[in-house]
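Some chains have been omitted; the remaining ones sit where they do in the full complex.
Order as written gives the chain letters A and B; numbering starts at 1 within each chain.
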Amino acid sequence: MKTNPGNFFEDFTVGQVIDHATPRTITEGDRALYGAIYPTRFAVPSSAELAASVGLAPHPVEELVGFHVAFGKTVPDVSLNAVANLGYAECRFHVPVVPGDTLRTRSEVIGLKENSNGRTGVVWVRSTATNQRGEAAIEWARWVMVHKRSADSPAPATVVPDLAPAVDATDLVVPAGLDLSAYDDVAAGSPHRLGDYEVGERIDHVDGVTLTDAEHMMATRLWQNTAKVHFNTDARPDGRRLVYGGHVISLARALSFNGLANAQLIAAINAGAHVAPAFADDTVHAWSEVLDTATLDAPGVGALRLRLVATRGRDESMTLRSDDGKYADGVLLDLDYWALIPR
Amino acid sequence: MKTNPGNFFEDFTVGQVIDHATPRTITEGDRALYGAIYPTRFAVPSSAELAASVGLAPHPVEELVGFHVAFGKTVPDVSLNAVANLGYAECRFHVPVVPGDTLRTRSEVIGLKENSNGRTGVVWVRSTATNQRGEAAIEWARWVMVHKRSADSPAPATVVPDLAPAVDATDLVVPAGLDLSAYDDVAAGSPHRLGDYEVGERIDHVDGVTLTDAEHMMATRLWQNTAKVHFNTDARPDGRRLVYGGHVISLARALSFNGLANAQLIAAINAGAHVAPAFADDTVHAWSEVLDTATLDAPGVGALRLRLVATRGRDESMTLRSDDGKYADGVLLDLDYWALIPR
């Protein structure tokens, strides 16, 4: 068979290395489309001039552009037969991605655990995106629940990797040359710097965006993510196209500009859960909670650890969990990440 | 509060200067998206080769790309709490915008007038977009009706600026180096030059485009215009997303190619009224009336002053006003502008 059936649980072994197709060159067209699809206004990726003024030239694209492209490559090999994306961990952005860079992704299987039902299992992979100079640009771990080809296949030895609950602030990578000591708050759109945020503070990002099928499909294709549930109304019993989880991440991150305009660069993703599926006609809102703050060893650079929550409809109460400890109705995404911000 | 509540009428004072966030770099991605969203075929912005042959290299994007980006920056500060965009005046394009340029916008409040109801007021601003060399690229005045924070606030002294009903032809700026003396009519798609148009002549542009939500949202985000009514079905009682007025301007301008293919460059916008709102599923048509003609002091360059009218549904009768002097049903836009055209 010449078409790709995807891998089933039996096809993975701990230590296995997969070089994913296909390398992809990032262009200014990607930046423009990202800005057309998400309401992003962060000044560093918006302005080459402002980026250069803080030491970033050539002009990086948003970290999530690189992440989605790098992630998309893993889908045909890792999650084409996935039942669910279960989580992310230890995602760090090592080198900014700039137009002209070509990204490749390689994954290593770092964990396997068959589920007690005998029909599915959990696969952990650590993936690394490298640029054309062979530099690791982005790395992350994720785990997915995958169908077994046959319930009769024997279970492999269980290996559950030891993943950090969060990237330690001392392990955050500051892009080479970044200097926020002469940062222009007015141009960036907010006077609020590191010291203005307190742990526990919650910010309702106010704005909302109603989803359309055309837009999420265009975004998802841009990342060469081929999972059919995003594109084909025949692929699900309800005839609806499931929105790629990364689309909700980018949308919520863009909405967070209103309240976090100076949280310019994503340095790490600590954890993430796609709590509920999103569909066209859902109106997505977002709120953030400050989980931690840190001062980094680069001029003027601090970091905020943020919980970013996307919801269906606006929730001004910013309720993450209901009384029974489960996620509250309407929560779509619970993302934990570190952003760089001027001190 | 870290989120932007926008300014209310009380927040403006005559003489106040606002530096708007966020600077934005124009790219070839913007040109491509503009061409995907609007049916534009004007040869100068379409072809780098043809642009260079008339003295414009590097290759400018359409004037409205720069305008929308520059305008979008003013929205969070000027019109987030606007009831209505009331008008434009004295808009001139000084320096072509080319990929790689970074635009910033600064506005000065030039007029204030509280309405007799005590709940709203009119704010006039003059805005200037500058490029990374500090050159004024685009300037314009506009006025908007804005909510007061409180009906109890005292009214400011009324200042109504003296705005010209139209930019005088002698004040039009011809881009440095523009030479239309060897202009290629065949490549441009029309033999009709300045002398072929008569004052009073009306042109039905024939073609129509049915609007979709995905397209107008993508355009509006590209300009970093954040007014929620364009994106969020919860933001209006009727659950419909209001199409950004500039979207209708660009759509009508693109449709005007069919009849005005040689009106290559917009030099000035004299006045503009968004007569009625547009929504997805509306089919937009356009017609133009020649208001004036001029010969400019540059080789081969003339100018047409045009009224560009966008309508819901095609109106072959090209009726602007009904018997009672109001705009005729179906009129969406009444725009008065100067375009450069070969003589």
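The working rule: a residue touches a chain if its C-beta (ideal position, glycine included) is under 8 Å from a C-beta of that chain, and two chains touch if they have at least 3 such contacts.
Since the structure is predicted, the reported quantities are computational estimates derived from the model, not experimental observations.
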| item | value |
| --- | --- |
| With 2 copies placed, total copies in this complex | 3 |
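Convention: only the chains that are shown with their structure count from here on.
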| item | value |
| --- | --- |
| Inter-copy rotation, subunit A to subunit B, in degrees (Cα atoms; steps of 5) | 120 |
| Rounded Å distance, subunit A centre to subunit B centre (Cα mean) | 36 |
| Contact set on subunit B toward subunit A in their complex | 2-4, 19, 21-25, 27-30, 32-33, 76, 99-100, 102, 104, 132, 212-215, 217-219, 221-222, 224, 226, 228, 231-235, 241 |
| Subunit B-facing residues of subunit A, complex | 27-33, 35-39, 41-43, 46-50, 59, 186-190, 192, 196, 203-210, 212-215, 258-261, 281, 283, 313-314 |
